[in-house]
Each structure stands twice: as structure tokens, then as C-alpha cells.
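Written below as C-alpha cells is the structure these notes are about.
Shown here: the complex without one of its protein chains, the others still in place.
== chain A ==
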Amino acid sequence: MIINIVGLTGIALIIWWFWLYKPDQTVTESNEILIEVKNGVYSPASIQVNANQSVTLKFLRKDESPCSEVLLIPSLDISEQLTLNEVTPIHLENVPQGEHTFHCQMQMYRGVLTVV
């Protein structure tokens, strides 16, 4: 009985932690934001910018894994190859309001750009 409760609680925690919880967003009014690509994550992974604000996302890839090599922003038709240990800038202008997910080819690295 106890083990079942523990197991079901574990499942509930998995659902809450990975799907329901909304992490804090990095709100920026700067025109540039540095995003580190390291250890399987983008950091920050959740960015909020204002509509009509031109912004340059500067991806600094520190992860050797080839999975981190390609960055895609499908809603903006952007695909970029990230060079190891270098900053790859992606300049965005007039980005439509809403959420724009950015991720690697396999969607293991994931982040979101929210335009409000």
C-alpha cells in the first residue's frame, strides 16, 4: 500500500515538475542576451522580451556533444550551427507575439522565447 502511494506520488511529481510547473522567465530589456549551451541545457532557457524590441540572442556553446551543435527556432524558420566555445549571434527583429520554442535537433535541449 505504502509503496503504491510512494510510486503514485512520484508519478504526480514527475508530471508537475516537468509539465505543469512554469519556470521563472529571464525578462530582458537589453538588446542582447547571452545564452550558455552547456551540460545539456540552455541557460537561461526561458526568455521574455517585449514586442517591437529587436534582440540578439548570443548562444555560447560550451558543450562538446554534437547534439548541441544545431539550434532551431522553427516558428521563425531559423536554423544555426553553433561553433564550440564561440558566440553565435542570432539577430531577431519584429518577432511576432507569443511563445517561440528553440531547441536542438533532437529536442533534448529546449528553451522558449516569449514575446509579450
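Following the convention adopted for this analysis, a contact is a pair of C-beta atoms (placed from the backbone, for glycine too) under 8 Å apart; a residue touches a chain by one contact, two chains touch by 3 or more; residues count from 1.
Here is the rule we go by: contacts and distances are computed from a predicted model.
> Per UniProt, what's the omitted chain called: "Xanthine dehydrogenase molybdenum binding subunit apoprotein", "Copper-exporting P-type ATPase", "TRAP transporter small permease protein" or "NADH-quinone oxidoreductase subunit J"?
Going by its UniProt entry, the chain not pictured is "Copper-exporting P-type ATPase".
> Since one chain has been left out of the picture, which residues of chain A touch it in the full complex?
Answer for chain A: residues 3-4, 7-8, 10-11, 14-15, 17-19, 21, 23, 30, 32-34, 38-41, 43, 45, 64-67, 70, 72, 74, 77, 79-81, 83-85, 105-110 touch the chain left out.
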